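A protein chain is absent from this complex, but the other protein chains hold their places.
The block that comes next holds chain A.
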Amino acid sequence: MSLQMKMEDMSLSGLDNSKLEAIAHEIYTELVEDACLGLCFEVHRAVKCGYFFLDDTDPDSMKDFEIVDQPGVDIFGQVYNQWKNKECVCPNCSRSIAASRFAPHLEKCLGMGRNSSRIANRRIASSNNLNKSESDQEDNDDINDNDWSYGSEKKAKKRKSDKNPNSPRRSKSLKHKNGEIGGNPDPFKYSNSAGINYETLGPEELRTLLTTQCGVISEHTKKMCTRSLRCPQHTDEQRRAVRVYLLGPSASLPEAEGGVENDSFEVAESQALMSRLQWDGSSDISPSDSASSKASTNNSESRKTKKKKPHLGLVSGAPGLGSSKKKKPKPPAPHTPSIYDDIN
């Protein structure tokens, strides 16, 4: 009992703040002394075991590795952008290049590295494109079709004279300059419009492309449609016509319809073909109209309306397809696939 009372007394009387504070300080002092004692034991043991002075170095080394605390310098005393303004001499071209630009310059200079090969390929392709469009049309038909090599047009308008003067529509189509193409300096880039410039592709590439893509050449942009083979904007007939145009009369479509027959060329058939390939101004998006079986009406329209539209070579060569210079290496005319037999 008395003990309990004492305990109560203690708990109640102990609530005196100053006493509590004093007790707190006492406890604190004890803790600090404990820490000091701990350190002393540690040091004493180190001294007696002989490892206390092991981490000391001579004053010279100590000075060497002293922490540096100056502005503009890190704690080791090194300057941050010491080499920024330095210039190096390129061992290849012996030019003086800024240090930060040295690595990329060397990459281009030596011709190694990823980008440099890409750029080189592009340059070759562009120079090929320019050269071929100037030369006579004895070479590759696909690439060398001057009607549609708008890449060369962009570069130098004076090349108009180099193109085939025979075709009746030449001048008109040349005058017509599509704004999009004018603004595109790089003909074989897959630029803003979602299409491909087919004149820059070789026959093999074209073939591969055409087996997977729609490929119909848009009138406005002279580019091939990159949508799927079932793209709703163009009809199968258009696709077929494009394939025939690009790959030659013996080109087979990806759908592999009953084989293409090499029939003798009939003017009517070619006209029907041309009408399909040619779309009057506004009806670009609705190819069904132009590709309808109203061959005659379309044909007459195309004859009369001498619009400034780019035409495929077939169209312009309507009256004298056989005599067209461009088509020399090919058989005299594109052979229409079997589907056109229905029309006739």
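By definition in this document, a residue touches a chain if its C-beta (ideal position, glycine included) is under 8 Å from a C-beta of that chain, and two chains touch if they have at least 3 such contacts; residues count from 1.
Going forward, contacts and distances are computed from a predicted model.
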item: Name of the absent chain as recorded in UniProt (options "Pyrroline-5-carboxylate reductase", "C2 domain-containing protein 5 isoform X20", "Transcription and mRNA export factor ENY2" or "Mitochondrial import inner membrane translocase subunit"); value: "Transcription and mRNA export factor ENY2"
item: Selected from A:G38, A:P104 or A:P232 as touching the chain missing from the view; value: A:G38
item: Omitted-chain contact residue, chosen from A:I23, A:V89 or A:A120; value: A:I23
item: Chain A residues touching the omitted chain (full complex); value: 6, 9-11, 13-15, 19-21, 23-29, 31-41, 43-44, 47, 52-53
